[in-house]
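This view holds just a subset of the chains, kept in their places.
Chain IDs A and B follow the sequence of writing; residue 1 opens each chain.
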Amino acid sequence: MGIIVGSQTRLVVQGITGREGSFHALNNRRYGTNVVAGVTPGKGGQDVEGIPVFDTVSQAVVATQANTSLVFVPPRFAVDAIYEAVDAGIQTVICVTEGIPAHDMLLAWHWVRERGAVLVGPNCPGVCTPGQANVGIIPADIFAEGSVGVVSRSGTLTYQLGKELADMGIGNSSIVGIGGDPIVGSNFIDVLARFEEDPDTDMVVMVGEIGGAEEEKAAAWVADNMNKPVIGYVAGLTAPPGKQMGHAGAIISGSSGTAASKVEALREAGIEVGKNPTEVARIVAEQRGVTVG
Amino acid sequence: MDLYEHQGKELFARYGIPVSEGRVATTPEEARTAAEELGGQVVVKAQVLIGGRGKAGGIKLASGPDEAFEHASNILGMDIRGHEVGRLWIEKASDIKAEYYLSVTFDRAAKQPLIMLSTMGGVDIEQVAEEHPDRIARRHVDPLLGIQPYEARQLCFAAGVPVELSGQVVKIILQLYAAFRGEEAMLTEINPLIVTPDDVVRALDAKFTVDESALFRHPDVAAMRDVGAADPQEQMARERGVTYVKLDGNVGILGNGAGLVMSTLDVVEQCGGSAANFLDVGGGAKAEEIVASLEVILADPKVDSILFNIFGGITRCDEVARGIIAALTTLDVTVPMVVRLDGTAAAEGLALLEQADLDGVTVSSTMLGAAELAIEKAGRATAASVS
């Protein structure tokens, strides 16, 4: 089954006629995702290799019963696309766009929550449920079907981890990139709660990084609410304070937000933490009784 | 993006927040002229994007133009915690009866702006936060509705602002929130917010951090960026559109994606090495960006080897390989490189590298292995240069 996306997903891609939009829409379809529609205002009536294009998300929903949206719209217009999707009744919105102004997301976060929709991202690689659906830019071929859930703030680091797991013969239920921005639609806790509920997941790897306090909050939540084992990793142990490391969210201010404090919080919550992706994969393998070669 | 005090005050003034009159000066001569124009006592303040300048001797009171000249001569060029002072803010001196603290920050965890007010402001606010957290009044604001006056009043009553001053402070809270919202700031802080002996409340300092992603809507603020202040290599990186942070080690790092690059730095340290930089080429980098990124890394003379760690998603490994090949033919690269390519088009990329058969380029199939190799090569390079 997996979480957030799967065989039930009927995907509409917002910004489908753009270079990246069309490339990944087709890529997602190639993987097996049910891509039912695309939206580009003013290009309604066209199609992208057979995927019908509509002017508005509403029209796409009416015509194709799309239930999930993938947003590939430039940062200045991306929140508008999120609003449009939710207003059209889409209950799952995955936003890849990087560089959305933080104040825009602040408002959007509250508005989307009040309407009960699930937003993943922005600035995230998407969600993949191996064997069922891949929504976003994750190179899904790395990942095998299995029962280890992965939730991560970082894209390429997720791939690295998937690769290390795959090298040990371990597959995944779903891989969720939550994104590295200051405000993301779904945080660790939102995703961990879904993995806890998901019958096809029996263990979760949580990949954090410096900045913010989400890892600490997630650790406390895991201690109180999760029965399935969680393995942790935090990137940025050597990051200097006061410097923004790429992601808008990845910055250490004062003594808070350091990787060391996050690792400590995770360990206090009973979560085993690996010091690098290779070690994380080894811990997972050991806990599952997989022989490490 | 952090703004200088004088830029923050310029924005404050636009929102009606009272500030002292002042002038920017970049030479002692300008400081003297500024002091003449302002008249009376002035304060000469180093403009640096880091705290603690007062304790470091970067803020001095001058009785008049001559003393302003003298202080300016001493402060300009001073190094304050790694930041060289290139400009000054000369402002009219203020008499101070009390120092308050006021800030609006972007609270990510709560997903709401957070306002903090204390009547124990000044340089020791961090100590206050630790020892007397109850002396800092806090309030979150509903971002959809925006701040309401009663919230500002509650802050004043909770912080213990005297009734006769609360009208002024309420107004400044509303104005500071408007500035935070209007300029799309991640942080706006006034410390100290002073009370003069005649009960006027005024911002004596300004800390303003704006959201870089929103600068397209604020061209005037974007223009405040001080291109001169950044590390020259970081500046070069910005111009080339890549994220670069200089560090102290000797292994240059180039990767794609902030998380993977951070992880690479950690692995280098775990293997006994030390990274020279953080460099994220971002997603979907083309060959030219790889060349440009290598230029940035190589501008640091401390770099003894370079570790490429690319996991292709949007990024195509064949493009990265082309970039490496182009760089080696156009740039004068003398340091050894270790390349690890994985993910999208990795096979094609590795084939291109093999075919090019480049001197000084070694391929590794894992992140850990690549890190070990890069450290070893850097160590050998260091040994060679020392001997």
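Methods note: contacts are C-beta pairs under 8 Å (C-beta built on N, C-alpha and C of every residue); 3 or more make two chains touch, one makes a residue touch a chain.
Here the structure is a predicted model, which is why all the values come from computation and not from measurement.
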Composition by chain label (entire complex, not just displayed copies): A x2, B x2
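The rule is simple: only the chains that are shown with their structure count from here on.
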Approximate Å spacing (C-alpha centroids) for the pair chain A, chain B: 28
Chain B residues within the chain A interface of the complex: 106, 108-109, 111-113, 142-144, 181, 184, 186, 211-214, 216-217, 243, 245, 247, 255-263, 265-270, 275, 278, 280, 283-284, 311-314, 342-344, 366-368
Touching residues on chain A, where the partner in the complex is chain B: 20, 75-76, 98-104, 106-107, 109-111, 125, 137-139, 142, 152-160, 163, 180, 182-183, 207, 209-210, 212-214, 217, 235-240, 243-250, 259, 275-278
